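All remarks here apply to the structure that follows.
Omission of a single protein chain aside, the complex is shown with its protein chains in their original locations.
So, chain A:
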Amino acid sequence: MSSRRSRSRQSGSSGISDDQIIDLVSKLQQLLPEIRNRRSDKVSAAKVLQETCNHIRSLHREVDDLSERLSELLANSDSDQAAVIRNLLMQ
């Protein structure tokens, strides 16, 4: 929904409004684990972007570690179809 809103605004105006950017940056801020608890407006956009980059990098690292773990388990396990279905149902 918000993406549609920002897109329509962009097609109307020539540039990007400050409000839009503040809106999007605060949305990113909510996703960050450290800054979310502070809830202050003093956090600058640059800081939010920096923390976002760090957060994405740490998530990538976690995916790397987990895929290592999974590929090891894949090699060692004799799991059958039933286990897979059970896992699916547990979601």
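In this text, contacts are C-beta pairs under 8 Å (C-beta built on N, C-alpha and C of every residue); 3 or more make two chains touch, one makes a residue touch a chain; residues count from 1.
Here, contacts and distances are computed from a predicted model.
Q: Quick one: the chain not pictured, UniProt calls it what, "BRCA1-associated ATM activator 1 isoform X2", "IBH1-like N-terminal domain-containing protein", "Isocitrate dehydrogenase [NAD] subunit gamma, mitochondrial" or "Proteasome subunit alpha type"?
A: "IBH1-like N-terminal domain-containing protein"
Q: Given the full complex, what residues of chain A touch the hidden partner chain?
A: Looking at chain A, the ones touching the missing chain are residues 2-3, 6, 10, 15-16, 20-21, 24-25, 27-28, 31, 44-46, 49-50, 52-53, 55-57, 59-60, 62-64, 66-75, 77, 79, 83-84, 87-88, 90-91.
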